[in-house]
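Report on the structure given below.
With one protein chain removed, the remaining protein chains of the complex are shown where they sit.
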Amino acid sequence: MFSRTLFPGRFQPVHNGHVAAIRWLLGVSEEVIVLVTAAQYSYTLENPFTAGERITMLRYALRDVWDRLYVVPLDNIPDNSLWLDYIEKRVPRFEAVCTGNPFVELLARAKGYEVLKPPLLDREKLQGRIIRRLISEGGEWESLVPEAVANYIKSIRGVERLRVLAATEYVVVNP
Amino acid sequence: MFSRTLFPGRFQPVHNGHVAAIRWLLGVSEEVIVLVTAAQYSYTLENPFTAGERITMLRYALRDVWDRLYVVPLDNIPDNSLWLDYIEKRVPRFEAVCTGNPFVELLARAKGYEVLKPPLLDREKLQGRIIRRLISEGGEWESLVPEAVANYIKSIRGVERLRVLAATEYVVVNP
Amino acid sequence: MFSRTLFPGRFQPVHNGHVAAIRWLLGVSEEVIVLVTAAQYSYTLENPFTAGERITMLRYALRDVWDRLYVVPLDNIPDNSLWLDYIEKRVPRFEAVCTGNPFVELLARAKGYEVLKPPLLDREKLQGRIIRRLISEGGEWESLVPEAVANYIKSIRGVERLRVLAATEYVVVNP
Amino acid sequence: MFSRTLFPGRFQPVHNGHVAAIRWLLGVSEEVIVLVTAAQYSYTLENPFTAGERITMLRYALRDVWDRLYVVPLDNIPDNSLWLDYIEKRVPRFEAVCTGNPFVELLARAKGYEVLKPPLLDREKLQGRIIRRLISEGGEWESLVPEAVANYIKSIRGVERLRVLAATEYVVVNP
Amino acid sequence: MFSRTLFPGRFQPVHNGHVAAIRWLLGVSEEVIVLVTAAQYSYTLENPFTAGERITMLRYALRDVWDRLYVVPLDNIPDNSLWLDYIEKRVPRFEAVCTGNPFVELLARAKGYEVLKPPLLDREKLQGRIIRRLISEGGEWESLVPEAVANYIKSIRGVERLRVLAATEYVVVNP
Partner (left out) sequence: MFSRTLFPGRFQPVHNGHVAAIRWLLGVSEEVIVLVTAAQYSYTLENPFTAGERITMLRYALRDVWDRLYVVPLDNIPDNSLWLDYIEKRVPRFEAVCTGNPFVELLARAKGYEVLKPPLLDREKLQGRIIRRLISEGGEWESLVPEAVANYIKSIRGVERLRVLAATEYVVVNP
C-alpha cells in the first residue's frame, strides 16, 4: 500500500476509464493526487473544458472518495524535463506515479518514482480524443462518462461548444 | 445605433473585406474598437507582419474615419475562455462584437454581448490565408487590398518576406 | 446556506485564524474552495513555503472536513482587475467570497459576488507576517498554528529555512 | 516638423500635464503615438486604472485631435535594454521620442532617436503619484485633470478604488 | 577576418555538419558565439535534449577550440521580428551571422549584419531531423555525429528517450 500516488491527466472530459483507474488506484494507495494538466487551456478542440469545469466533473464522478483525493490543476510548461520537478513543488509528496503513457513513465522512472499501470478498460472507446469527436459529431458518448458528468456537460452547453469548435476553421485567439 | 463595438482580427494583411466590414460597422456604431490580435507574433507564414505594421496598414486604409476608431494590439493568451475578460481590461467598454467567426460568436454570446455579422464580400478570395499565399507564390493580390496597403507592403519588402517564409522548411526561432 | 464559497489566502503558513475561518464558513456554506494564492512563489521571506507544502498543511489542519473542500493552488497574475475572472476559470462555480481584506472585497463586489467576513480571532497575533517573524526570530509560534502543522513545519526544516531567509541580505534568485 | 513621434507614459491617471504636452507635441509632429505603458497592471496603488480605462481617459481628453493620434497599450517587459526594440515592433515607425524622463532619454538616444522635452507645467502638482495621493486622501485633485476625466474617474468609482487600495496593507493578488 | 560571429542552431543533436561549420567559421572569425536556441524545450521529438545536454555535446565536440567559443543557450520567443534584438542583449557584440537558413538570413540582413553561409557537408544526411529519426528507428546514426557525442548520447540513455518519444501518441506535458 502506498501512502500517496500521482494520477496525471487532462480530463477532457472525465470518462469512465479515468474513474475506474482512480478507484483501482485507491485500492493500492491511501491517497491519490489527481493532477489536472494543461490547466491553462480551454475552448480548443483538444482542450474544450476549463480547469474549473474539469474539477467539477471530478467532483461529480468521485464524490464518495473525495476524502482521499487531492485535485490539483497544473499549467503545462515548455520544458518537459522540468515537469516532475515543477509538480513536486505544487502538490504534497508522493511515492509513485500511475500512468499508461510511456513518456510519463520515462520521466517518472528517471526521477526514481515507482510507476503503476492502471488497468485499461475498453481502450478503443475510452479516450478523450474519441469522446470529444463523438460529442462534436453527434455520436453516442453519454455511456462513456459517468451519468452526472454527462448531465453536467449538457448543463454548461458543452455539446454546442464542441460542435462550434469543430466547425471553426480558425480559432482566432490562438494562432 | 451602438455607442461602441469590437472588431477583432489578425489583419495579416489588412484586406478589402476588413475595410468594408469596418465601414459597414461605422454605419451602426458610433465608435469601433479594431482589435489587432496575435500581436506578439510576426515573421511566420501565418503571421508575417508585426503589430506595428498592421496598425500602419489600418491607418492607410481607414484614415478618413480614424476619428471614430480605437486601434489596439492584443497578445493572444493560452486560455480562450479568459479571452474576452482580458480584452475588457485592455479597451474601452463596448456593447457588441462584430464577427463572422462562430467561435468568437460563442464566446461573445456567453458573456452577454450582442453579436453583429459583417456582410461578407467575395469570401472566396478575401481571406488572409489566401492573400498570403498569393503574395508568396507570385499571384495577383494587389486588387484584394487597398492600394495604399499594397504599396506599403511592397515598401517594407513584405513580398520578399513572405516568399522567404514560404521557402523555409524550418523557422529556427519557433519550434 | 450557500452551495459553494471561495476562501482565498496565501497560507504562509496555515494558522489557527485560517482554520477557524474555514470551519466557520462551513457552517454557512456546503462546500468551500480554499484558494492557495501566490502559488508560484516559495523560499522567500514573504512566501517561504511551496504550494505543495501549503496544501499539505491544509490537509493536516482540515482532514475531518476535507470531503467538503476544494483546495486549489493559483499563481498570482499581474493584472489585479483580471484576478477574479482568472479564478472563475480555474475553480468550480461559487456564490460568495469570504475575505477580511478590503481590496479583495472591492474586487468581489465589483463582479457581483456576495462578501462574507470571517470572524477574526486574535488578529494581533494570527497573521502570517507575525508568525513568520516569530519563527525566524526564535519566538513562540507553535501555539498559533494547529499542532499537526507545527510538527510538519519542523519536519521539513521550515524553521531553519525561515532563519536563513531572514539572514540573507540578498536572495540571489529574485532581483 | 516630425512625421511621427512617440509619447510614452503610464497615465495613472491622465492629467493636465499630459494633455498639454501632447498638444504641444502636435505642434511639432504631424502624428503622435501615445504609448500607454505598464498596461498589464491595474488595481494597485501605483497603477490603479486598467489600460482600457486609461485609453478611455485619453479619448475624453483628446477627442478633438484623435485623428492624429495612435493610442497603444504596451505591457512592461523585464529587460529595459530591449524596451525600445519591443516598442518598434508594436507601433508605426517614429522619428523622435518625447520625454522628460532622463532614463527614457538615455534609451532613446542610444538607439539614435531624437529626444524632445515637453514643456513642464506646474511640475509640483502635475505628477501621477501626487494626484493619486490626493484622490486617495480626499484632497482637491479635480482641477489637475481635464473635467471629463474627473467625471469619468468618479463614474467608475475610481475614488473609492484608490481609497481602498491605500487602506489595504497587503494586496492579496500580488506578493 | 571577423572578430566575432554568431552561429545559431538547435543542436538536436550536435552532428558532424555543425562541427565542420564551426571549425570552418573559426577560419574566418577569431571568436564564435554558438547560440543554442529553443533552450526551453526538451523531451519532445523535435527537441529531445535539454540545453545542458546540448552544451555538453558541444564541449565534447569542440574542446580543442573552446578557448575561442561562447556557448550560450537562448529561449525561443514568440515574436520573430524581435529575435535578433533579443540575442543582442544576451551575447557579446558580433559582426556577422553564419547560417544556411534563408529565414535567419532575412532577419540578419534586415539588421545590417553580414551573412556567412557555411559549407554544407552531405546535406542529405547531416540534418537533425534525419538523425533523430535514425536514432528512434534503430538506424545507423553514430557515424553522423562525433564519436564522443555518440557515446554521451548513449550514456544518458538518449536512444531510449527518442524511441519512447516516437512511440508516444500524445505527449502529456505539452498540448
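Letters are used for the chains, namely A, B, C, D and E, taken in the order the chains are written, and counting of residues starts over at 1 for each.
Note that a residue touches a chain if its C-beta (ideal position, glycine included) is under 8 Å from a C-beta of that chain, and two chains touch if they have at least 3 such contacts.
What you see is a predicted model, and the numbers here were worked out from it, not measured in a lab.
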item	value
Neighbouring shown chains of the undisplayed chain, as defined at the top	A, C, D, E
Candidate in contact with the missing chain, chosen from D:V19, D:V71 or D:V104	D:V104
Absent chain, residues of subunit A that touch it	79, 81-82, 85-86, 89
Residue numbers in subunit C that touch the chain omitted from display	40-44, 50, 160-161, 164-165, 167-168, 170-175
Missing-partner contacts on subunit D, residue numbers	8-10, 37-38, 41, 44, 46-47, 76-83, 99, 101-107, 129
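Definition applied: only the chains that are shown with their structure count from here on.
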item	value
Subunit E residues counted as touching two or more neighbouring chains	41, 44, 79, 81
Category of the chain touch graph - line, ring, star, complete, other	other
Every chain pair meeting the contact rule	A-B, A-C, A-E, B-C, B-D, B-E, C-D, D-E
